[in-house]
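A quick write-up on the structure given underneath.
A single protein chain has been omitted from the complex, and every remaining protein chain is retained in its original position.
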Amino acid sequence: MYFGSDNAAAACPEVIEAVLAANTGVQGAYDGDTLTQRLDGVFSDFFGRECRVFVVGSGTAANCLGLAAMVPPWGAIVCSREAHIQVDEAGAPAFFSGGASLVLAEATAARLTVEGVRAAVAWMRGDVHQVQPAALSITQATEYGCVYTPGEVAALGDEAKRRGWRLHLDGARFANALVHLGCAPGDITWRAGVDVMSFGFIKNGGMSAEAIVVFDPALAQTLPHRKKRAGQMPSKGRYAAAQLLAMIETGAWARNARAANEAASRIGAAAGDRLLHPVQANEVFVRASPEDSAALRAKGFEFYDWAAGEIRLVTAWDTPEAHVQALAAALAVL
Amino acid sequence: MYFGSDNAAAACPEVIEAVLAANTGVQGAYDGDTLTQRLDGVFSDFFGRECRVFVVGSGTAANCLGLAAMVPPWGAIVCSREAHIQVDEAGAPAFFSGGASLVLAEATAARLTVEGVRAAVAWMRGDVHQVQPAALSITQATEYGCVYTPGEVAALGDEAKRRGWRLHLDGARFANALVHLGCAPGDITWRAGVDVMSFGFIKNGGMSAEAIVVFDPALAQTLPHRKKRAGQMPSKGRYAAAQLLAMIETGAWARNARAANEAASRIGAAAGDRLLHPVQANEVFVRASPEDSAALRAKGFEFYDWAAGEIRLVTAWDTPEAHVQALAAALAVL
Amino acid sequence: MYFGSDNAAAACPEVIEAVLAANTGVQGAYDGDTLTQRLDGVFSDFFGRECRVFVVGSGTAANCLGLAAMVPPWGAIVCSREAHIQVDEAGAPAFFSGGASLVLAEATAARLTVEGVRAAVAWMRGDVHQVQPAALSITQATEYGCVYTPGEVAALGDEAKRRGWRLHLDGARFANALVHLGCAPGDITWRAGVDVMSFGFIKNGGMSAEAIVVFDPALAQTLPHRKKRAGQMPSKGRYAAAQLLAMIETGAWARNARAANEAASRIGAAAGDRLLHPVQANEVFVRASPEDSAALRAKGFEFYDWAAGEIRLVTAWDTPEAHVQALAAALAVL
Partner (left out) sequence: MYFGSDNAAAACPEVIEAVLAANTGVQGAYDGDTLTQRLDGVFSDFFGRECRVFVVGSGTAANCLGLAAMVPPWGAIVCSREAHIQVDEAGAPAFFSGGASLVLAEATAARLTVEGVRAAVAWMRGDVHQVQPAALSITQATEYGCVYTPGEVAALGDEAKRRGWRLHLDGARFANALVHLGCAPGDITWRAGVDVMSFGFIKNGGMSAEAIVVFDPALAQTLPHRKKRAGQMPSKGRYAAAQLLAMIETGAWARNARAANEAASRIGAAAGDRLLHPVQANEVFVRASPEDSAALRAKGFEFYDWAAGEIRLVTAWDTPEAHVQALAAALAVL
């Protein structure tokens, strides 16, 4: 019974069917296929605003190409200490941007606040001797499975704009946040000041394609060149585009995210006061002693230890109901 | 009737079936899946020597990550003026390596010779004021569809070794070269001095995965880090690995390459003395006036104009027999 | 009466005379001059161990070329939150290294401890998803004018070695530290585990040249290439080398540092319990309200405000005795 990572789940049927359906006949190479060419339109409809979409092969590529389009090599990106770009991308922000730094802000449940951002840059003088903050990056849902409300995003967007920074959104679990909030996609993106986002599909039932969505057309200009020279322009673009179109057009994005969120909610409820953060997406962080962890593992559950005395339980679009029930029961009797 | 690019072809059935088969149950994320873990063994058997395999999402990533593992930021890569890394990778060699340069050698049909390599570096002094050649990169089959024999590769390998350079092979159409030669895979790779190669699958019937094959274990050490920070480590690695395993284990690599080569051969034969280069893989370069080109297009053929008065005709693993016959007939009556 | 920065001081007579003396006749360009060629020998004598010396034009270049020789592009450098490479080098560590990150440790008076280093990397897992710590960088004297003892450096050197990291020393004020300690140069460098250091001369009475000193010959191999391609190989190398030779061979390094340290000591003594850190080099950090600062400025003193309620007072090799007395008197009556 696996609760280790949503990256370990299979792809959902709509994605598989779309890949199969794309596998007929000749299609223009690179972005010359008819599927890739539909992406801008489909995502513009989804977000309620004209946007540009660039398909890439990983969340790291999505985040760091997007950031590179915003931040000069001597720039800095403000993010939470727990941000994926800081903890789990092996220096990719500097690689893609040509050297930009991260400035780490303290956050609760990896959810930044305007105050946290201000404190993080309070030491900076803005002169030429220092790196120059040029973007704020937030993760939605956060690395601790928490969700920024539209107002919270907008407050950060205002702060960024006031300082002349761009706002970047790592949406590896954007769909989970969106179904949790029930708002319009634009409410937590462009209307709230987001300039560029990574729209994650792989964790949510995709196979191998993620999207960079660019709301400010000026920021889209360098991305075709950046993508190509980073080896992120697939030669048979149809298979990647097909996955994204299927997720959006069939509504699988929402159904999958809802399923994962509901499973997580039930696990969170069972965890009771062991719960470390509110469950607002598909991750559950639970206080657990080594003995607790061992007991759960002995019952057949797989998951990651997090900080000392904490475990992380992640659900996916296809986590079996029986596994959720079993885990909930096991947590209840810990 | 499409002869534009082998990148426009669909994926072959074995690849699709393997992707479907991989789509069951939980698999460890990143390279933690059972398919990825089989890659080293399967490719070591294929090449008759222990090697390390790294899956990436594009030929550009395969070439340039491989080169980056060999060449310091102040290094230079000697290649033919027509090399894909020079003409069609948007500066990716410098991006992945942190700044390495290309030194261009003159070649016939993009096939380098020892003499061409020597001439290309004759101006270089080796002192600290100049970039330092550190690798020779050849393309097999070449960008003009020609094939290096084992002896030709070995001669270049000897020259490279004598100079303290590494030998890199861009094998975007390696399978086509291999079936043309009928030799063992090792004969044109590690036995001939190749240190690192890109083994191309996408043009040959794959979907979205290419392989970097490393024959010198010392060169493999940095690649996991380079791959990760370049966003070239797919989170659901199973789908990429499945494609490569299917191509190698079912023999589809050879069947597909043979089909494409045979189609190209027949087209080349029909081209008669218009043929610009020997047809040894799946590309046919033909002398054609603008009127000739227009006449072919009027008959429904799609292809690229190359240099002035030249057209390129590319076959794929699934080019319909009827299209090949039609093109051969049309060329014969030009 | 200026206490703003030791970079605002003139060059000392020995340096000026050496530059004048170097200005005769023909000398080989780049590092072909007879002065540059004496550097390795003179510094090897100074340190009591064979070392390699590379002249560069700024402390930033010295630090970051040295670090780049130790740390791969996906590597990380552990340093204090107040380190010059973090606060005042505009992202140069990433620029010179091709992308390396800084991991910030908490320190007292910018002086790292083994415990602080351990805490700073406690979150790191060492897997391929994260940047890889490869060097520890300490500043001697620290950015707060404090000095590591030989034992303290050695403890950090042991910790670094145990973890497979290199030890880097930013010695922008190395001479000040050395005269404070009265130990042998080797005691706080190679004997204590330092692999590469920046030996700062400019703040200590030089004009325009700093030295990278490399104690591990393996780390010197890439530096000539790195220096050249960074535009840090002066074409008339004699003028830079002359400065370093003069400082070492005449003993000006020690006399200058001692003068600056003594001036700072007297100012520190006058500051009484306003003193924020022990005065062990040529910087004095003093608690001062905005009114205090204004009062000092009204008396003609120039200095920088530091953190809120703090001011920094820096002495140089040539700070006039009368200015020191005046400042001491002014502090005493605050």
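As written, the chain order gives the labels A, B and C, with residue 1 at the start of each chain.
As a working rule, contacts are C-beta pairs under 8 Å (C-beta built on N, C-alpha and C of every residue); 3 or more make two chains touch, one makes a residue touch a chain.
Note that the structure is predicted; figures quoted are calculated from it, not measured.
Touch with the chain omitted from the figure is made, among B:Y30, B:W74 or B:F285, by B:W74. Residue C:A92 is the one among C:V53, C:V78, C:A92 or C:L181 that touches the chain not shown.
The residue touching the chain not shown here, chosen from C:R52, C:H225, C:R266 or C:R312, is C:H225. Only one residue in the set B:D6, B:D33 or B:E89 touches the chain that does not appear here, and it is B:E89. For subunit C, the residues touching the absent chain in the complete assembly are 2, 4-5, 7-11, 16, 19-20, 23-30, 32, 56-62, 64-65, 89-92, 95-96, 202-203, 207-208, 225, 228-236, 239-240. Contact between subunit A and the unshown chain involves residues 30, 72-74, 98-99, 128-129, 132, 222, 224-229, 233.
Listed for subunit B, the residues touching the missing chain in the whole complex are 73-76, 87-91, 94-95, 99-102, 104, 123, 128-131.
Just so it is clear, only the chains that are shown with their structure count from here on.
A rotation of 180° superposes the C-alpha trace of subunit B on that of subunit C, rounded to the nearest 5.
Rounded to whole angstrom units, the spacing between the C-alpha centres of subunit B and subunit C is 50. Annotation: 34 Å between the Cα-based centres of subunit A and subunit B.
Counting partners per residue, subunit C has 73-74, 99, 128-129 as the residues that reach two or more other chains.
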